[in-house]
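All protein chains of the complex are present and in place, except for one that has been dropped.
Think of it as A and B in the order they're written, each chain with its own count starting at 1.
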Amino acid sequence: MSAEYTALVDFDEATDRYDPVLGIEVHVELGTATKMFDGAPNIFAAEPNTAITPVSLGLPGTLPVVNEKAVEFAIKIGLALNCQIAESCRFSRKQYFYPDLTKNFQTSQYDEPIAFDGWVDVELEDGEIVRVEIERAHMEEDAGKNTHVGGATGRIQGATHSLIDYNRAGVPLVEIVTRPIPATGKRAPEVAAAYVRTLRDIFRALEVSEARMERGNVRADVNVSLRPSADAPLGTRTETKNVNSFRAIERTVRYEISRQAGILDASGTVIQETRHFHEEDGSTSSGRVKSDAEDYRYFPEPDLVPVAPSREWVEELRQGLPELPGARRRRLLGEWGFSDMEMRDAINAGALDLIEQTVTAGASAQSARKWWMGELARTAREQDADLESLPVTPQQIAQLQGLIDAKKINDKIARQVLSKVLEGAGDPAEIVETEGMAVVSDDSVLTSAVEQAIAENPDVVEKIRGGKVQAIGALIGPIMKATRGQADAGRVREIILETLGVQG
Amino acid sequence: MAEQNDLIRLSAAAQADGLASGDFSSAELTAAHLDRIDAVDGDLNAFLHVSREEALEVARDVDARRAAGETLHRLAGVPIAVKDVVVTRGIPTTAGSKILEGWVPPYDATLVEKIRDARLPILGKTNMDEFAMGSSTESSAYGRTLNPWGEDRIPGGSGGGSAAAVAAFEAPLAIGTDTGGSIRQPAAMTGSVGVKPTYGSVSRYGLIAMASSLDQAGPCTRTVEDSALLHELIAGHDPKDSTSLRDPVAAFGEHARRRDVKGMRIGVIEELEGEGFAPEVRARFEESLALLEQAGAEIVRVACPNFRYALGAYYLIMPSEASSNLAKFDGMRFGQRIVPEGGATAEAVMKATRGAGFGAEVKRRILLGTYALSAGYYDAYYGSAQKVRTLVQRDFAAAFESVDVLASPTAPTGAFRFGENAEDPMAMYLNDVATIPANLAGVPGISLPSGLAEDGMPAGIQFLAPAFADHRLYEVGGALEALLEDSWGGPLLDKAPELKGGAK
């Protein structure tokens, strides 16, 4: 790597002198039940080489057949990104030899993508909107997974051989390619990450993918180039492959801007190449040099026939699109009165739907947020589970909150009720009823408990009568204990004061 | 029990009738064919693998079921041979190539599933040009197959093994595949019958692909009716093949027995009857037409001016698709792996494996296809060839407006001697001049014997019908076959020399 060493330029200086232009290719693995071209299950983390059919293994004689659901998902993505949907499109073979490709070609779309000419608005932290133009979105298949053996770090360098699991081979992908994104200046790293985050949120809203970055469901290739000014022609770009977290995307853009500025400052030439990002130090390093020798020999896949989505189908899918995250976020922000931070936390925790459903079931937005982002988020963390996989429904949470609001139970009891709900004991109201957990506010019961406490604690009574009203806690404590916490503490206090004829 | 020699000389239809009426058992019938293979295949080399035990087991099972009164498929118990390009679960499949030596597939081709479901004992796998690339079966990595009509003669190709097997009474039925004539030309060379169905009539799932848009499997038999019956069995829609037709399969056998050509309009393709065709081949062709005319058919001349570009288009499309289809043979997942001396990277192993595993003709076509698809040449070569395809289709469409079927000699000459064309690829390619247009256009074709031509070698006559009108081939073929056999006093194969033998 020493050969390519150049002094990095401070990011702010670099963006003062040069205008960065971004281009981002995002691959999303679709959450279909089966693969793109065969009936092998599309599952994560099965035993190696078990989620395959002869087709996904590319055995001689096998043929692909397109998964209709994958086409539907691709169209939905295209529509959500404001794209045109092709009247007719086809698959091509992208040919190169690599051991993780079972056929030594990838079945992809080349000159006829299913969706093209779109845009998406990306909202930055401070509310600024950047419109990113989408060139195309096309369908293709994923490759198998290599494990490099014998090298020091599991890296390709130094490995003696590789082991391949083809479970992922043939998993449906949609690749979304932007047009060059100009004029982002110092915000380029933030725009890049926010764009991918926006797509991730859209994929989830469309329910076309779990879109989990850490599982590689969403992968980004980040192109960066610099030019001296906004009206200069585009500079030479580099493409950093498979950057798989928002933070890594920001760091990649930041590093490439600094690195390329260093080269340009020294009157050097940026080489068009693919690069790899390194998590340890946030740097990128040269991969394979892209040259004319790379010749993919694309040609139309003769084993597949054209995909020609009817306009009726496209319109039906358009009508069925859910409210997209940007619009929904703005709507809910207004309705709920959350702070930006509260909103972002709720989105990142995957709690937006749950909170919304809880509100629909009658709870206030703040109380719904309190439950899902507090007690339940904690439980989910402890169990290493997703919020939505917890065995409690938004309706149950709304009911629970309703019991508190009606003063049937207090917060402490509510938490006990919730843990019983999570154990599968039923709805909160049922639990409170059958377990006798309702707050005791029956004055006759409380009055006798108060009288007993007064009789047993003459010294405390003395103090209260003497004006030390704060000593009343010493009476309330035993009463709560006697009623196993179910007494309404406020009412107990009132009765004590009434009985002793003292003003609170 | 009938004499063994009599059994194997019966047509498949007659064998089926004999089984149904209890004249003999499938075990006897199958054993008779296995004995014949033992007796003559040592020299003939039509089979690459004989699955004796499995065939007998199926035969005994059929006999037991028949005895139990079970309703069976008409051809149940009639043995069949399968070209080695068709994938058979548990039976070695090599496609005539060293690179697949020892490969035992874990799945069945769809047409093999149909054969197994109908309970036809599979005698074994037949020899062929490597990956079906050739017109003489000389490019097989496992030795050449002799023509039963003369041991110094090629049996045609690529399906020389299937054609020789039926012509030598080793099997009454065989499966062939036809990409540019590989069923029809060997039929012509061996005095047998072969049919290339409409593209998509028979599923391609499990056919080791040469050229996906041209490949089609079909029957190889001694009689037109047998081809019709086998075609009925293996045709039909297959959801595993995107190019499989959904149309119902016609009762081809009935059409073969109709034997009525009164009023049928037969077009002679002007471009395929003149120079380049051997005099006696032309004479037999004219005599056949005269018989049909006497029987009430109308013979007209039609022009197909673009057919002269068909060979060029074929030798661009076929190698292009083949270069891609054969990329998967790389020594990584199945088949042979050759590790070169001195360090082995995946790339070096792929190169060594393909260098050692492929024969000259396969390498030639892969390289030509790679060239035709490479950057800068696609439009001039593959793109232009696909336009010629359109023009050839238009010629067919125009011709079929005025005629019911088209006719030509199947091949320019009778069987040539081994080695005669082996050193000149273009001379070898010219063998396919009459058969190729049907593959480019997807229309069906049949070849049946028209008599003996130069050196006493059989000649073939070809009929072509519009796509989806395969039944017309059986009508005209069945009628001509009857007329010719009347004139000869029996089947042409009765005139074939007695095979000297040579134990397998």
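Methods note: a residue touches a chain if its C-beta (ideal position, glycine included) is under 8 Å from a C-beta of that chain, and two chains touch if they have at least 3 such contacts.
Criterion: contacts and distances are computed from a predicted model.
Chemist: Suppose you had to identify the omitted chain by its UniProt name; would it be "ATP-binding cassette domain-containing protein", "Aspartyl/glutamyl-tRNA(Asn/Gln) amidotransferase subunit C", "Branched-chain amino acid ABC transporter permease" or "Monovalent cation/H+ antiporter subunit A"?
Modeler: "Aspartyl/glutamyl-tRNA(Asn/Gln) amidotransferase subunit C"
Chemist: Kindly state which of the options B:14, B:299 or B:356 is in contact with the chain not pictured.
Modeler: Touching the chain that is not displayed is residue B:356.
Chemist: Out of A:224, A:307 or A:380, which is the one that touches the chain we can't see?
Modeler: The missing chain is touched by A:307.
Chemist: Among A:9, A:71, A:194 or A:403, which residue is in contact with the omitted chain in the full complex?
Modeler: Within the whole complex, the residue contacting the unshown chain is A:71.
Chemist: Among the options B:303, B:380 or B:398, which residue touches the chain absent from this view?
Modeler: Considering all chains, including the one not shown, the answer is B:380.
Chemist: Identify the residue among B:11, B:177, B:223 or B:243 that touches the chain left out of the display.
Modeler: B:243
Chemist: One chain is left out of this view; which of B:366, B:434 or B:457 touches it in the full complex?
Modeler: Touching the chain that is not displayed is residue B:366.
Chemist: Taking the full complex into account, what residues of subunit B touch the chain not shown?
Modeler: Residue positions of subunit B that touch the missing chain: 103-107, 198-200, 213-214, 239, 242-243, 245, 306, 308-309, 311-313, 315-316, 323, 327, 330-337, 339-340, 344-352, 354-356, 358, 360, 363-364, 366-368, 370-371, 374, 377, 380-381, 383-391, 393, 425-426, 439-443, 467.
Chemist: For subunit A, which residues touch the unseen chain?
Modeler: Contact residues on subunit A toward the absent chain are 32-34, 38-41, 47-54, 57, 59, 65-71, 88, 90, 97-99, 104, 146-150, 156, 159-166, 241, 274, 287-288, 295, 297, 300, 302, 304-309.
As a convention for this text, only the chains that are shown with their structure count from here on.
Chemist: Report, in whole Å, the distance between the mean C-alpha point of subunit A and the mean C-alpha point of subunit B.
Modeler: Chain centres of subunit A and subunit B, defined by C-alpha means, are spaced 56 Å apart.
Chemist: Over in the complex, which subunit A residues touch subunit B? Could you list them?
Modeler: 54-55, 57-66, 93, 95, 97, 99, 102-105, 162, 164, 292, 295, 297-299, 302-305
Chemist: Over in the complex, which subunit B residues touch subunit A? Could you list them?
Modeler: 86-87, 93, 95, 100, 103, 105-107, 109, 204-209, 211-213, 239-243, 320-321, 323-324, 327-330, 332-334, 346-347, 350, 370, 373-375, 378, 382
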